[in-house]
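Excerpt of the complex: some chains, original placement.
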Amino acid sequence: MELNGVTIDDTYAEAFPIWVSRVIITAVTEQWAYKAATEATGFATSTIGCPCEAGIDCFVPAESTPDGRPGYAIMICAGKKKLKEQVVERLAECVLTAPTTAVFDGLADVAGDVDETIPVKLHFFGDGYEEKREIGGRTVWAIPIMEGEYIGEEEFGAVKGVAGGNFFVMGENQMAALTGAEAAVDAIGLVPGVITSFPGGVVASGSKVGSLKYKFMGASTNEKYCPTLKDKVSESMVPDGVGAIYEIVIDGVSEAAVSEAMEMGIRAAVKVPGVTYISAGNFGGNLGPFKIRLHEIL
Amino acid sequence: MELNGVTIDDTYAEAFPIWVSRVIITAVTEQWAYKAATEATGFATSTIGCPCEAGIDCFVPAESTPDGRPGYAIMICAGKKKLKEQVVERLAECVLTAPTTAVFDGLADVAGDVDETIPVKLHFFGDGYEEKREIGGRTVWAIPIMEGEYIGEEEFGAVKGVAGGNFFVMGENQMAALTGAEAAVDAIGLVPGVITSFPGGVVASGSKVGSLKYKFMGASTNEKYCPTLKDKVSESMVPDGVGAIYEIVIDGVSEAAVSEAMEMGIRAAVKVPGVTYISAGNFGGNLGPFKIRLHEIL
């Protein structure tokens, strides 16, 4: 299959369940909301070594936020127990501390029915001076702080979503493949209910499970997809003429959201000159319950 | 004491020892270096709830980096044991995975003699395909990855630096104080060897140790500095006419670096119309070994 002259591999992305919360952070200006959202979603590329996976889902215009101020929706993804800890800590340390912010649950907007609810009791920070209020139909706590007041909901939904949706952007050389990946991430940014948690949304060093040589390593370089090893490994998966490969990894509130993100991302990547081949990563289908086939979503 | 018509309180910031590493992240463009640096320093406002304190120190021009590409210097600060873990994880998860990046030790550039060295053995990720090289006088590992090669030093210096340098920017109202804080953070960004780890560099909700009402809380709102509680608490420290207070918290490689950052930050803040009062936070002088007096540094 070809799209805009780019070969689309006949394969699938293998994805996994993960628990997901979604928080709307509003602030006095878009920019301050963005700064808080960025801090709250950092150090969160992969649960392999980070405490969670997190990212900015999308901008939320003032008319769609409970307090009528501009905001950003972030998503935090992890195992069920870890999710609660991470939502609490990231809101407490990175949003309660941020100038002019307020937080609201944003999961129902994209996920409909919510499986579970996470309590986030930041109001104890008020040391007794806090009080309950209602804003935009939500029950919130107002906590006196040095800048004035912090406003926040304290119950956040969580759903069983999908982690590890992915595709590979391959190009004639690094800059072609990288710009293709950047275009893909931009496009995915417009799909509600998904994040690309890696730096700039892009993975430069996709990995395989375990290691052939170093038994203590839980993951190591995916040598079959390394262009510089094409002639050194057997069964290299690097197509002829491909000089660089980037992986886009997507977490989402549902398989449908992840599939749509993969579609939009691939359609954007193939528009970039020098992108020549699109594939996806899987583990033979034995590990993850979700199999998202490239040819089906396109 | 007054500066540009703004009262400077006769007090001091009380600061603490912390272990600090500094890493230069280079990339093909400034922008990609910045994206990696941002991801690597997220979720790192305060060791109260984050695994470390981290931030971008400054841009490093190509002529000052070992590989002649543009870069950003980041600083990671924590207790000694935690520091090693965090340098390893943040480089492994947020920089090795980022497009086109390379990493180099950047501590000696700002700290002179280095107290300790942290090994960061990412080369095992190469699964035997990695190799040693020399770049710009540094011994690095080149690891084959999907985009091509990742280049990185594997020994990073650590020094006993200073955490919790701080000052308070007080203004007639929120936006005056906040813009003063923003101007301060911009100015501090030009001082080498320091970071402001909070969102956008600014703390909106400075805290006190413990809680009067909720014994299980390790920290709670600093009610004496809350403008909305001025008439409700005894001994409020909010000066008359002050409507909002932001705290700037600074970590640095040395007391001198932190002092210079405080000076530059305060000089910038007092230039902002509506900023009326500058103070600093301390705990009576019993907790931290460093006491940085505002009147002395200005």
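Every chain is named by a letter (A and B) in the order it is written, and numbering of its residues begins at 1.
Keep this in mind: contacts are C-beta pairs under 8 Å (C-beta built on N, C-alpha and C of every residue); 3 or more make two chains touch, one makes a residue touch a chain.
Everything quoted here is computed from the prediction, not taken from an experiment.
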Checklist entry - Shown here are 2 copies; how many are in the complete complex? => result 4
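Throughout what follows, only the chains that are shown with their structure count from here on.
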Checklist entry - Can you give the rotation angle that fits subunit A onto its twin subunit B by Cα atoms, in degrees and rounded to the nearest 5? => result 180
Checklist outcome for this item: Chain-centre distance (mean CA atoms) for subunit A and subunit B, in whole Å, is 26
Checklist entry - Any idea which subunit A residues touch subunit B in the complex? => result 28, 32, 35-36, 38-46, 48-51, 89-90, 92-101, 124-129, 143-150, 168, 174-175, 177-178, 181, 198-200, 202-207, 211-214, 216-217, 219-223, 225-229, 232, 243-247
